[in-house]
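Removed from the display is one protein chain of the complex; every other protein chain stays in position.
Order of writing sets the chain letters: A and B. Residues in each chain are counted from 1.
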Amino acid sequence: MKPTSIYQAWQYPRRSTASIMMQVMLSLVPGTVLMMHWLGPGVLINWVVLIAASVLCEATVMRLRQRSIKTALNDGSIVLAAWLLALCIPPSLPISQLIVGAVTLSVLGKHVYGGLGQNPFNPAMVGYAVLLISFPKTMTLWFDPNLAVSWTTPAVWADWWNLKWFANPSVAPWDSITQATPLDRLREFRNQSASVSINSLHTSPWRELSVAWLMGGVYLLARGVIRWHIPVAVLTAAIIALTVQSYLSPNTTLPVWSAMLYGGMVFGAFYVATDPVTAPSSVRARLLYGASIGLLSVILRTHSNYPEGFAFAVLLMNASVPLLDRWFVLDKRS
Amino acid sequence: MSSSAIHALPGGLALSAPMDAHIDATIHELDLQPSYYLPLINYSRTVLHPEVKSGDCVLGGEQLAPGVVAPTSGTLTEIRQHPWPHPSHTQVPTLVLESDGRDEFQQFTVIDHTQVGVEEILNRLENSAIHGLGGAAFNTANKIRRAYEHKNLTLIINAVECEPGINCDDALMQQHPSEVLQACNAIRQWLRLPSAVLAIENDKQTAITALRDDQTPDLTSIKITELPTIYPSGAESPLVQRLTGIKLQPGERATDAGVLCLNVATVLSIHDALMGQAAVDRIVSISTQSLQHSMNLRVRFGTPLKAVIEFAREHNTAIEAAWRSNTQTIRIGGPLSGFAMDMLNAPVLASTNALIVGKEHPLNEATACIRCSECATVCPVNLLPQELYAAAASEQLDTAARYSLDACLLCGCCDLVCPASIPLTPWFRFAKDATRQKQQSDAAAEVARLLSEKHSNRVQRRAIEKEQQEAARRAAAAQRQNSAQDIKAALTRVKNKRPGSGS
Partner (left out) sequence: MALLWLLIFAGLCYFIGTGLARLGNTKNHEDILVDRINDCLPQTQCAQCDYPGCRPYAEAIAKGEAGINQCPPGGDNTIKALSELLGVEVIALNAAHGETKSAQVALIDEAACIGCTLCIPPCPVDAIVGSGKQMHTVIAEDCTGCELCIAPCPVDCIELVPAKPAATAWQHPAPRQLTQHQS
């Protein structure tokens, strides 16, 4: 006889993979809406194009691998990965590059390793890293949020259209006032050995967005979708590292709390590092994994050529997950 | 056990029967059956050789094969292939005992444990075929023998009964609290222990109150310890850990660590055996699949499941309704640890602690493991089910062993929480069986290898010997021939030297 059960009879509240993904997406909604509101229609276009292209790509790959397309799409993992990537990239990124990102995310991030559950690297971060390395210019180009927000002026839509389709920022009227994220500015300050003034950083939506991600993360913790170990480890390690840094060079660093809120640290801690597929299994390994990500991303954002180090920190630690698992797992019982 | 401190369980799930459950704790008695079926196989699936033959008349309590006693008096009509309560759904050689209706029992002496040695007591347990009644049906005499060696023995009486839908021990304690306490105390005295712990889950308040009310001053050496209701704290290694803090290593048994865990009903049947009464029955819980309705029935070993179900259907309308609505299959054991059974002429045995009447559902098809580690979080013995699963599904039994497959309780907690609905426990059952099979065939191959080496060495030696003999024979023949020629030559010479003898 085939294995059977009567679990359905008294329903242990099991959570399916799809419902976990749904919960995560639900918690992303407020932050995403705020981001669209502050950074303009570009974010919406990114979001739609990335998700659509990724789903399409996923379906094609599943078709080629002769697997069930339905089961692959039902769990929602690809939508979530695309969504996460959409929140990491500048609104002005041209559509052609978005599609490169989507294909990378699905094929390089997931399927070359055998699909969901088999991929060692976080697909969204694989997509991000490839985009950042391939298109450094567009990937670090952020507009002044105060100029790009208009959702109602037809002229602005036309400019977006040009920008997104023809990848030509010069056609946009605001090209002279492009600006960087606070962390980019910080880097400039540091390179010029000037002291940092917070007011010149244009911190505006970043801080609020971080708060939105934090609240989403707390929601996920409360619903038991993620566990506290990784986010707490990431944030604690990052705070400690930033504190040490601000003692060592007080002039070129931001106050710790600002530094935590202006980058992708909070978002990453709750939404990227917690990706179960690419995180280690045991509690102690997860703590070490989280702490290493926090520390590495502070080091990378200070000393590398990129303003934000989170993606690379996650990818580096993803690579060491098998090692961590081996260390902490096999001696777990003894 | 000096303190009643309860250590934390690393995992487990808070499962309980529905709040509005109607559990009938009266113990109904099943009438004497016309026939009883006694499988000639033990729980490690070794076939047993009967000590009787068909046509023999036997008394109740008489030993029929190692570990098998007659549940009543009657005639053994035949030995035939018959189903037994096992997930294999196989048939095994089974003794059929036709009851003679007199229900007479063999007379045994009362054993006074202060007068006789431990071997005699253990022999009595062996001959009375006492098996654990908690579900695993281990051989109780063997278990006590292993534990008896230990100097600092701890006795735990396991009345935890943590799996929802099983309430036979609960009913027993509610109905017979003083017998339970007396029996526990007797075993404690026999093992010369100052005290023993009776562990019970705190959702069984009626039973706890009954026990406490009956606890006379001479019985206070039995410490009633309440445990929080968490499945599977009644399994041996979690129980030992919770009560003593000792963490059993994979492959280690509680008795190796000096802890003897005996199920409460088993303790009662040990007591019966020592008092000269045959222990030939057990209490079986019968529930509807929703676990809303449940009743308890004292059933002799060998009774066909069908008779038990029929009795329950007659006496409980909810069970009747559940039976009518289902596909006439039942589940033997609890909702998590049990298995579906459709051969209802299989008998009730010591391991048959519960029956569940209700429709079985095929398991959902699983999706990919997302490595969320929920399974590891709930695993009561700290395993990593996701790794075990990866190893089992790729049939890498060595890897599975490295992740301590051995220690897995097959409790099913991991199945319940897995968001990908992976049938983890079925995979672990498979891997455990495959491992055992592999060990057996490896051992057999090793024996065969040595035997065949011996054989081929002997064949070789024979061949060499034969050759040597042949060579020696040839040499001898050659020599004989040589000497014959010599003689001939000599003779010729002699002849030639004697001219007179010539022509």
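One rule holds for everything that comes next: a residue touches a chain if its C-beta (ideal position, glycine included) is under 8 Å from a C-beta of that chain, and two chains touch if they have at least 3 such contacts.
Since the model is a prediction, treat every value here as computed from it, not as a measurement.
Only one residue in the set B:220, B:437 or B:468 touches the chain that does not appear here, and it is B:437.
Listed residues B:50, B:66, B:228 or B:426: the one in touch with the omitted chain is B:426. Touching the omitted chain from chain B are residues 41, 45-47, 84, 86-88, 90-92, 363-368, 392-395, 422-423, 426-427, 429-430, 432-434, 437, 441, 444-449, 451-456.
Please note the rule applied: only the chains that are shown with their structure count from here on.
Between the CA-based centres of chain A and chain B the separation comes to 52 Å, rounded to the whole angstrom. Every residue of chain A that touches chain B in the complex is listed here, in rising order: 1-10, 12, 14-17, 19-20, 71, 74-75, 77, 115-118, 227, 276-279, 281-282, 325, 329-330, 332-334. The residues of chain B lying in touch with chain A in their complex are 13, 15, 18, 87, 89, 164, 247, 249-250, 289-291, 331, 335, 340, 342, 356, 358-363, 367-373, 376-377, 381-384, 386-387, 402-404, 407, 415-421, 423, 426.
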